[in-house]
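Take a look at chain A:
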Amino acid sequence: MIGYIAHKEMREMRRDGRFQVAAGIVMTLLVVSVAIGWEQYVTVSRQHEQARAETREQWLTQGKKNPHSAAHYGVYAFKPKSPLSLVDRGADPYTGVAVWLEAHKQNEFKYKPARDANTLARFGDLTASSVMQLLIPLLIILMSFSAFAGEKEQGTLRLLLSMGVAREKLAIGKALGIAGGLGTLLVPAAVMGSAALMLGSEEGAFSANLPRLAWMTASYLLYFAAFIGLSLTVSAMARTGRLALVCLLGFWIFNGLAAPRLMSDVSRTIYRTPSSFAFAREMESELKKEQSEEALKRKVMAQYKVEKMEDLPVNFQGIALQASEEHGNEVYDRLYGQLWDTFEAQNRLQQQGAVVAPLLAMRSVSMGLSGTDFAQFRDFSVAAEQYRRQLIEVLNDDITKAGKQEGPHLGDERLWAKAPPFVYEAPGVGRVLSQQCWSLSLLAVWATSGAALAGWAATRRLRAE
Partner candidate 1 sequence: MISTIVKQEWRLLQADRTLGAVVLLMGLLVGYSLYNGSAWVGFQRETLAGAEAEQSKRLAKLKQDLEDFEAGRKEPKGFQDPRSAGAIGGVTAAPHVAMPPAPLATLAIGQSDLYPYYFKLNPRSKQAILANDEIENPTNLLAGRFDLAFVLIYLFPLLILALGYNMVASEREQGTLLLALSQPVTMGQLVAGKVLLRGGLLLGLVVAFTLAGALVTGVDLGSGTVWLRLGLWIAMMTLYAGFWFGLAVLVNSWQSSSATNALTLAGCWLGLVLVAPSVANLLATSLYPVPSRVEMVQAMRRAGKEAQLKGSTLLAKYMEDHPELMPEGEKTQPDFASITYAVQMEVDKQVQPVLDQFDRQVTRQQEFADRFRFISPAILAQSAMNDLAGTSLGRYQHFSRQVDGFFEEWRAYFLPKIFQKTKLKAADLESFPRYSFREEEDAAITGRVGVVLAGMAAFSSVVLMVGFGRIKSARAAG
Partner candidate 2 sequence: MLQAIGLTKTYGTQTALHPLDLEVKPGEIFCLLGANGAGKTTTINLFLNFIEPSGGRALINGRDVAEYPLETKKEIAYIPEQVSLYRNLTGMENLEYFATLANGRELGRAKLMEYLREVDLPAGAEDRKVSGYSKGMRQKIVIAMAMAKQAKALLLDEPTSGLDPKASNEFSRLIGRLAGQGTAVLMATHDLFRAKEDGSRVGIMRQGKLRQVLNTDEFGHADLERIYLEHMHD
């Protein structure tokens, strides 16, 4: 019975010219966006790979020089693009791509792609994720707003109910019909996307990303299910198809356009972001609170149990450099930690906004699993910073150990090679899931309550008149 109803729904849908046109457009956009995303991912990854190799090469071949000069020369770290960014570019356009790792300073990431983009970019990227987060819910609304309301208007509902069809079967049948219609569209797209991912990623990367892909698929299904449930609910409760359509479109606009902006405003008001001027000033004043050179000298002399600086078996310069480095590190950890905690608090609040707009949860999960959200940017920043500290420490140690020797102390390729190359491992799916647990559970709540509401509305609220 249910299968039969679903079948009828799908047949009606396929015959409806509006659905065909809309589905065709959505499908085209999906295919194009995946193709473009794939192309971008491949190009950018290649560039970053080359740059990574080159910056290492430059480091190793910088010639003989004072290790501290080498520390000032530094290296660059480039944020890698995650394979799943072909689905969701997330915050990537708004985070810098390169950071200079040098002595004394934790630099900011520079060169946000958005700043180089043309002004159209602010209308939003066309990515598979934007198609799935915005357009497919719209398609669902289009497919289901008249599911009950239309039958009411045509008068076919009275006929149906007079045949003794159970209302819950009717509702399930309709939901399955819509899901089936959507499936004919999404399954090929998903297959294509996975193929692109497989082709685009190097060996091993694909299988490593499979759990992320699986979770992503599951969460998008929850999101779509929520919309199907919601649309059927409204359709069952509204007197006319027109009313159902207007209500659903209103919700869609709130969910897709207004809520993300509203929640970002709210989160910014509650957790204030400092201006970069204020931030830099605080940084400056904190960095100045270094212990005096005299104090350090006393401490070092005590440590080596000598009376005079000349008697130190090590080079004090190296120790001083490292001490100032460590003071800086403490300040950077604290201040950047605070700043980034603020951002994460803002993002968490936005995720919680999914109580009223499921898009906020979906967006967060999708970015997280794609590896393009702020948390993973932070993870990379922290890794790059750790690497910087390690690198500088190697150099400062070398200066310290050089002791007092005649003439300037120079490092060479052997020393440069002592600092290992920078390798970054993206966090595993478990970490991402734990960051996204709020969003995931809210999505699940939306999906189940959507289904429950639809069932309730179909059995209790559906009137033939």
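In the analysis below, contacts are C-beta pairs under 8 Å (C-beta built on N, C-alpha and C of every residue); 3 or more make two chains touch, one makes a residue touch a chain; residues count from 1.
The candidates came about this way: all candidates are chains of the complex that A comes from, given by their letters.
All values reported here derive from a predicted model rather than from experimental measurement.
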_Among 1 or 2, touch partner of chain A in the complex_ = 1
_Can you tell me which positions in chain A touch candidate 1 when the two form their complex?_
18, 22, 29, 32-33, 36, 43-44, 47-48, 50-51, 54-55, 58, 62-63, 73, 76, 78, 90-91, 93-98, 108, 110-126, 130, 134-135, 138, 142, 146, 240-242, 245-246, 249, 253, 257-258, 260-265, 267-268, 273-279, 281, 339, 342-343, 346-347, 350, 373-374, 377
